[in-house]
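Dropping the structure in here first, questions after.
Removed from the display is one protein chain of the complex; every other protein chain stays in position.
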Amino acid sequence: MSGYYIPSEGLQSFAQSLMAKMPVVAPVAKGKRFIFDQLGDVAELRLDYDTTVLPPKKVFFPPKQDLLEFDEGKATSCLDPQAKVLLGVHPYDIKAISMTDKLFSDNYADSNYLANREVAVIIGSNVQTPYERAFYGSIAQDLELVGHDAFLTKISDGYVLDVVTEKGEKLIADLGLADASAEQTSEAEGVNAKADEDCPVKLPFAAGDVSEKVRNSFKSEIWDELSKDCFSCGSCNLVCPTCYCFDVQDEWGLGASNGKRYRRWDGCLSSEFSEVSVQGGSENFRENRAERYRHRFMRKTAYLNDKLGAPACVGCGRCAGACTADIADPVNTITRIMES
Amino acid sequence: MCDGNNNVGQDGNILLPKEVEVVEAKKVTASETHFVLKMKNGDAMDYKPGQIVEAGVLGYGEVPLGFASSPTQTEKTGTFDLVVREVGKVTKALVSLQPGDTMTMRGPLGNGFPVEEFEGNDVLIVAGGIGLCPTRSMIKYILDKRDDFKKFTLFFGSRTPAEQLFVEDLDVWRGAEDVDYKEIVDNADENWKGKVGVITQLFKELDELNPETKVIICGPPIMYKFVIAELKGFDVPDENIFVDLERRMKCGVGKCGHCQINDKYVCMDGPVFRFSEIKDLEEAI
Partner (left out) sequence: MAKVRCAWFDFTSCEGCQIEMTNFGAPFLQLLDHVEIVEFREVMKETTDEPIDIAFIEGSFSREEDRARLESIRERAGVVIAFGACAATGGINALKNHMDMDDYKKCVYGDDSNMPHLDTQKAMPISAAIKVDMAINGCPMSRDEFVRIVTQVIHGTEKVYVPSYPVCVECKLRETVCRYEEGDHCLGPIALAGCGAPCPADGIPCEACRGMVVDANQESMEKVLQENGGMSEKRAKDKSRMFTANFRSDA
């Protein structure tokens, strides 16, 4: 649609004017890392972040989300969508959001995700500082970058804001932003065209080859070896922007008959995830850690490819950094399998 | 089965259950209760044999259960049946429900038996233990529309005579002309006059089995392998064998991931699977 120019020193006032309209969720520092958080003070905004601990899907699909409240046997839904701006989403996360959009709307549409998603305005941003474990430059390349409403690109003396949807136009219409010049626009295009070159890690295999080889390695003993140090802690699932599994539990309140049902992010690496209770008993279909570890890689490289049009991994590298045993990095694991 | 999106839950929210009234609650064995149920608020329950629901009690949770009644019954009476075995927290809350109480429900869910494909064919149903509940839906359906099917054979195995479900049905089937019913128990008691042993022994009593027969298997996981091996002996192709895999589910609508076997989702792709589709899936059977 249209391109605007924001000078470097104008970024904070741009964010400020968005905050005047609705809550703005954006990257801020936390300890040695970054997280997406609601901006209180615009000075906290860190568009130079490498990556966040949790992916931005948490805005639509919170780690713990109330589904319904009940009292005296009557249930009511907890849907309560709040309009928000999600600012500073990196391209790999935009791709991941378009995957979860699809997964939550396919077949049965899940309003508990979609209602939050629909009222959010997403402003992407180019990666200024790549995360050391990231490999987005060499995975999910065929996947179109869609789903965001606008995109901020850092150029030498400021930012170019590309607005790509009407929702985006509506948001910034009254901000009086200056149009980007042809030069600025082409500088931004240049930045984005070579964005993947700065990505620190490369996965040197084609998705189709990986999917085939990983599937064919289903019975290989390599999984035992690769998962030997696994804690079944699920961190690799929980930080992943394309994972969307959850558990559902009921919880009583302190009154006599009230309570709620909530869902919580879950991951296939935890041992209770695959515990099955058929009427009459329970068994675990992925009882050992190698089976669970394998399941995740099957899911990331093969199982969902047809549905998503790409592997369910966008190369953010979060899982690699989150695994204390450092065995979750898709690049290392895929490479081992391809070379086996 | 995905066209009824807004019917699964309430107000278009697939995770918000509808209300169902308990019409009858009959304890049928030491651990199983047979419920006759009716939708509240004028909601309809349109299902196919083999489909499932998520049945629950607020404050305790939900469990997946296959319909134990035939849609032909529901058309007539507006009621449908479920059988709950008490094994944990949710099922304990379910079996304590009395007539007039409310059960919550989301469904119907999943793919049932491809009834049209069964029409005009011989049918064999092999049910073990509580596997009789979801298959009863198909059994009753066939008996209600008997002319649509050819030879109908039913095998039922249970651990003990006391654990036999639907004893009134069994009495009818034992003497019935329109179904060749054979039963067996693992362990007899003093009153049992029938056969004792494992369910596969019943195959020895078959002189022949048309390889075109459509076969349904539902029972404890261990049963599948052995029954399928018997069917191989009669040259029944994998395409004609249907297995009903009721597995742990949470959402029932293809989202939460708990029901995955390799790349299949039991709640969406099943719980009824054609054996040829899943025989290579390691985690399936």
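A and B label the chains in the order they appear, each numbered from 1.
The definition used in the following text is that contacts are C-beta pairs under 8 Å (C-beta built on N, C-alpha and C of every residue); 3 or more make two chains touch, one makes a residue touch a chain.
Computed from a predicted model, the values in this text were never measured in an experiment.
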Residue of A:L39, A:L54 or A:L68 touching the missing chain in the full complex: A:L54
Omitted-chain contact residue, chosen from B:K89, B:R159, B:R174 or B:K232: B:K89
Touching the absent chain when the full complex is considered, from A:K30, A:K74 or A:K202: A:K30
Residues belonging to subunit A that touch the chain removed from view: 30-33, 35, 53-54, 58, 63-64, 228-235, 238-239, 249, 251-256, 259, 264-265, 267, 270-272, 289, 321-322, 324-325
Chain not shown, touching residues in subunit B: 59-60, 88-89, 92-93, 96
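Convention: only the chains that are shown with their structure count from here on.
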Distance between chain centroids, defined by C-alpha means - subunit A, subunit B (Å): 39
Of subunit A, residues touching subunit B in the complex: 67-68, 70, 73, 75, 77, 79, 103-104, 106-112, 218-219, 244-250, 252, 257, 259, 261, 263, 266, 268, 273-283, 285-286, 291, 295, 298, 302-304
Subunit B - residues contacting subunit A, complex: 2, 5, 8, 10-17, 58-63, 65, 84-85, 87-88, 91, 102, 104, 129-130, 133, 220-221, 246-248, 250-251, 253-258, 260-263, 268, 282-283
